[in-house]
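In this view, the complex is presented without one of its protein chains, the others remaining in place.
Entry: chain A
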């Protein structure tokens, strides 16, 4: 099997449902919990819920994506795996790129599925749900890239998990503005910009993450 395939398989086994690092179940439960609590907090005002529900789903998705951050990079760094990969000529950039893909696969499709019951809970209609799902499809790759980058930056720091969350939130604002913004305007330009922001984050992540791992050595 190729190096890439071997790395991806290991990452997926660790991150997917039933894997040791449980990157799937926790974000999904958190997402559903937020969607469930929102109508309790706002009250049973159907028009208000329908107008704001999409945005709430977006915030829930963004916060849910932060949950697995501390398990993305730090355990492998502590085990000495990154050193062993480097000695074998497997660059940090490649490991990070593979991890972004594995992280996305482990949380985004389940989250998009969970958006279906989530939409019912906050009472948004079909077209809005479609925009939310499209936005999540375009925005979650960027969220995954951002999450892995920040996890690499904060790995090994005391309180790294909390710091990681704080770092992700401001950097994820473009995704949220364009992704959730497309709900208000109903336009496709918002979705396109959300996808563009995702692509930028995806392009930066392997290099920023790789540099962070190298800088953290010593």
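Criterion: contacts are C-beta pairs under 8 Å (C-beta built on N, C-alpha and C of every residue); 3 or more make two chains touch, one makes a residue touch a chain; residues count from 1.
Keep in mind that, in the parts below, contacts and distances are computed from a predicted model.
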Just to verify: the chain that's not displayed, which of "Nitrite/sulfite reductase", "Branched-chain amino acid ABC transporter permease", "NADH-quinone oxidoreductase subunit N" or "Heme exporter protein A" does UniProt list as its protein name? "Heme exporter protein A"
Touching the hidden chain in the complete assembly: which of A:83, A:125 or A:188 does that? A:83
For the chain that's not shown, point to the residue among A:3, A:52 or A:91 touching it. A:3
Per the touch rule stated above, chain A touches the missing chain via residues 1, 3, 6, 10, 14, 20, 78-81, 83-84, 86-90, 217-218
